[in-house]
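In this view, the complex is presented without one of its protein chains, the others remaining in place.
What follows is subunit A.
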Amino acid sequence: MAIHKIILASFQICLLIQFSHGATKERLFSDLEKGALDVTAKPSRQGVLDAGIDKLSITWKLSSTAKTQASFKTIKVKLCYAPVSQVDRPWRKTENELFKDKTCPHKIITKAYNKSSQSFKYTLERDIPTGTYFVRAYAVDAKDHEVAYGQSTKEAKTTNLFSVQAISGRHKSLDIASICFSVFAVLALLVFFVNEKRKAKIEQSK
């Protein structure tokens, strides 16, 4: 009976928590002002960039067509996945609800809003995965809500993309340690086995 009461109580608490959370999450990407910022991202060299080594030159400024700039407080610049890197990877999915959207998980820089042109030289972090990317800058208001955005590619996200090759994460010392431990494991087993067989033979011959 005590178990029943505990389960019922926790169920009710869970419901309460669920309902209290429900109201605030409806901000949508489609409500943001498109193209409020002109963003460019120039890779430091041609071809596939190497994470941890190559850089991006990112610039952003207020677009001439912007309307909502009065509420801009900070600019958050992020590295975003192009559609080709989202295929069969639901953890990178583009969703309309902002809190669910996983298109731009990698933060580049956050700077206070300034209507003149801003720039930043970004070195690709070593935890950036292999993929195809573009850059997006969100304009955020005083309540930390996104208001507008601009990105380095067109709306279809098919132009002006750049590719990144991740670090492998391997290291020679790891490889060596791994081989040593493996050999030790197999050898230890063999040694025990042979030893015992030998002891058994000696016992039997006695």
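What we mean here is this: a residue touches a chain if its C-beta (ideal position, glycine included) is under 8 Å from a C-beta of that chain, and two chains touch if they have at least 3 such contacts; residues count from 1.
One rule holds in what follows: contacts and distances are computed from a predicted model.
For the chain that is left out, the UniProt protein name among "1-aminocyclopropane-1-carboxylate synthase 7-like", "Proteasome subunit beta", "DNA-directed RNA polymerases i and iii subunit rpac1" or "Major facilitator superfamily (MFS) profile domain-containing protein" is "Major facilitator superfamily (MFS) profile domain-containing protein". The hidden chain makes contact, of the residues A:28, A:48 or A:189, with A:189. Residues touching the missing chain, restricted to subunit A, are 7, 10-11, 13-15, 17-18, 21, 87-91, 99, 126-127, 129-131, 166-171, 174-175, 177-179, 181-186, 188-189, 192-193, 196-197, 199-200, 203-204 (touch as defined at the top).
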